[in-house]
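The next block holds one structure in the form of structure tokens; read it before the comments.
The complex appears here minus one protein chain, its other protein chains still in place.
What follows is chain A.
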Amino acid sequence: SFFGLVSQGAEIDIVLDGQESRKTAELKLEDGRKERLPLYYDGETVSGKVNILVKKSGTKLEHQGIKIEFVGQIDLYFDRGNRHEFVSMVRELARPGILTQGVCYGFEFVNVEKPYESYSGANVRLRYYLRVTVVKRLSDLVKEQDICVHTLAQYPDLNSSIKMEVGIEDCLHIEFEYNKSKYHLKDVIVGKIFFLLVRIKIRHMEVQIIRRELAGSGPAALNESETLAKFEIMDGAPVRGESIPIRLFLSGYDLTPSMRDVNKKFSVKYYLNLVLVDEEERRYFKQQEITLFRRAEKRRRPIANSYIEQAIFHHRTAQFGQQQQPTTRAQQQQSQATPPLTTPEDAAAAAISPGRHGDANNSAADSPELESGSTHVSPALPAARSAPGIKDVLGEDDDDNY
């Protein structure tokens, strides 16, 4: 009998099973705030209870049915209304009827698939949530509860180092090496920079971690780069023959696993950017893509929660495609899909780009990018840059911003 009533007559509350003991993870919301959400894995059952409280005792809440959905969806921010649901499951909680008092329904989405990791980025978001709907004649009552999903990956069998000689002819030749090409989120990047020729006056050198998010596809695709870390590794002018070590601990930074063409909607890639700055503020840089993955945490005690154990068994590893069985077939696929690193591709990707800048605060000088002369992969290991699902990145033109 009232129009525009704020209190819609009922309060809906979703309580997940085991919430007290379940691990949580932080996710950024659309407005920038961070929220702590319960953490689930692929294959894990999502179950709990829905409490519906009628606000004023004595009032009757007439409804056309109550249902709960488990949804996994990708939102492209710049394309309002572009919401793609890749997981959608419904459970009917109640047939049409009348509620006069509080009521509690249990729900269980058994071993529900969660193929991708939750991601909250600049132009795209991937989220999983439960949605309770009390269908009514005029407007439904809706309550959502987000959860966070992490995808776990096995440590890759093949993880070759990255070693490359780059430079500017006659002015600067360096050889950089990173100990691996795939790092887990709590890993350490161990590397070194070796100076072969130094005819410019270098003032300092740093390593940056850059995240590049590619949302959408075709002409409307949006590319967003963010520098997540800047880590100075050298202060002062090096000469030929000097070797500068790198040891960069990743656990200190807010990183996600690399994501490749998630549901054909978006990708998240990570790059190490080596930057040398000379006395006149000119910046020389070389970007190199690395793959980040989330490793299952090592447990010292036996796993108490059998759900998590089941989840690891059933998970889909986005990056490395390793099924629990048959392992031999997966490994064969991996070696067949591995093209070797080659010099011409590198040269194409690393051509000098004069007049562009690696950093916004430099306007006076140019930023020549370093050309590669030759490319080395550590001996005895084939170049394992690809696994099923990862395309070789060397031929792509990543350098639109630099």
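Before moving on, here are some points about what is shown:
We take it that a residue touches a chain if its C-beta (ideal position, glycine included) is under 8 Å from a C-beta of that chain, and two chains touch if they have at least 3 such contacts; residues count from 1.
In this text, contacts and distances are computed from a predicted model.
The subunit not displayed here is recorded in UniProt as "Sorting nexin-3", chosen from "Sorting nexin-3", "Telomere length regulation protein TEL2 homolog", "Integrator complex subunit 9" or "Glycerol-3-phosphate acyltransferase 3". Only one of A:Gly72, A:Pro156, A:Gly191 or A:Gly216 touches the chain withheld from this view, namely A:Gly191.
Checked against the full complex, the one of A:Glu169, A:Glu226 or A:Asp254 touching the unshown chain is A:Glu169. Chain A residues in contact with the hidden partner, per the touch definition given at the top, are 168-172, 177, 179, 184, 186-188, 190-192, 194, 197-201, 237, 239-243, 245, 247, 249, 251, 278-280, 282, 297-298, 354-355, 363-366, 368.
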